[in-house]
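One structure coming up, written as structure tokens, with questions to follow.
For this view, one protein chain was removed and the others were kept in their places.
Order of writing sets the labels: A and B. Residues in every chain begin at 1.
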Amino acid sequence: MGYEAILVLLLAGVFLIVLANFLSNLLSHKSDNPAKREPYECGIETIGPTWIQFKVGYYLFAILFLVFDVEVAFLIPWAVVYKEIGTVALVEIIIFLFILGLGLAYAWKKRALKWE
Amino acid sequence: METILFYILSALIVIFSIASVSSRKILRAVTYLLFVLIAISGIYFLVDYSFLGAVQLTVYGGGVIVLIIFSVLLVHHIELELEVTPLKKKIIAGLISATGLGITLWAIYTFPFTNATTYKSIEVADIGRKLLGYGDGGFILPFEVISVLLLAVIIGAIVIAKGKKLNE
Partner (left out) sequence: MNIPLNITKTIHDWLFSIMPEGVATVTEWVIVAAAYLALFAVVGLYLVLLERKVAAWFQLRLGPNRVGPWGIFQTMADALKLVSKELTSNTKIDKFLYNLAPYFVILSSLIAIGVFPFSRQFQALDINIGIFFLFAISSIGVIGILLAGWSSNNKFSMIGAMRSGLQTISYELSVGLSMLTMVLLTGSLQLSEIIEVQRTGGWLIIQGHIPAIIAFMIFMIAGTAETNRAPFDLVEAESELGAGFHTEYSGMKFAYFFLAEFINMFIIASIAVVLFFGGWLSPFGITDDITWFPESIWFVIKVLGIIFLMMWFRWTFPRLRVDQLLTLEWKYLLPINLVNLVLMAIIIWLNWTI
């Protein structure tokens, strides 16, 4: 099979979830009371909003991830042809990773990799 | 079959793009944007350009969307709905979009496309050979410059995110 396998598996997954949800709704015993509709936290009513401001650390790691993600995307064609190109590819990648390593070292030095 | 899939994917892109800009809940807008990006990668897979499709999924679907979600969560009061745009702004935005659409359509319909006679799917190895080629049509210098660009991104992000502490 070719790419239509993606489509087939996609539809199969949707079918699985829809069917299971339907069966579950059909078979389950239902009851209702106000306490059941509260968020499940500590048994008492929840205090304060959930959707609050999170700290900037998450953003910082996400952007570092994105940088290295792009790097992986560029390294993949390199890795595939490495064997046939040889020396040029080796020199190339040492320079490439050295420059990126500088970035990582900078982040380390500025304590951006430290969770606080 | 492929034509039907193409139209389904295109319809998804159009619908979710509009939903994304018109949704008043910010995280839902992000989700609609994610659907747009996934559908675009679907089109890449459809034209048998699977490398670009996978890059689209990894970098945009997995990377940029997570980054956007984290940046959204940096905002105060995200539980509030965005305010309704005034009619004047809506009209201006609509006009600009219509102009853009018009120019794109005009460009597409006037460009003399030629049908490809030989079909060849692009392998990752072909991309690699181009990327590391130093002769004619090689991209070895841009490949190196990318690493400098990524370095600049890291430094920029750290300066922005830790700006206050660095100045102290």
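What we mean here is this: a residue touches a chain if its C-beta (ideal position, glycine included) is under 8 Å from a C-beta of that chain, and two chains touch if they have at least 3 such contacts.
Quick caveat, the model's predicted, so the values are computed rather than measured.
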| item | value |
| --- | --- |
| Options B:5, B:27, B:46 or B:153, residue touching the unrepresented chain | B:27 |
| Options B:124, B:140 or B:159, residue touching the unrepresented chain | B:124 |
| Hidden partner chain, residues of chain B it touches | 25, 27-28, 31, 34, 38, 50-51, 53-55, 57-58, 61-63, 65-66, 69-70, 73, 121, 123-125 |
| Contact footprint on chain A, counting only the chain that is left out | 1-6, 8-17, 20-21, 23-25, 27-31, 36-41, 46, 50-51, 54, 58, 61-62, 64-65, 68-69, 72, 75-76, 79-84, 86-87, 89-90, 93-94, 97, 100-101, 104, 107-108, 113-116 |
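Criterion: only the chains that are shown with their structure count from here on.
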| item | value |
| --- | --- |
| Intercentroid distance (Cα basis), chain B paired with chain A, Å | 17 |
| Interfacial residue positions of chain A with respect to chain B in the complex | 3-4, 6-7, 49, 51, 53-54, 56, 58-60, 62-67, 69-74, 76-81, 85, 88-89, 92, 95-97, 99-100, 102-104, 106-107, 110-112 |
| List of chain B residues in touch with chain A within their complex | 1, 5, 45-46, 48, 50-51, 55, 58-59, 62-64, 66-67, 70-71, 73-76, 78-79, 124-125, 127-129, 131-132, 134, 140, 143-144, 146-148, 150-151, 153-155, 157-158, 161-162, 166 |
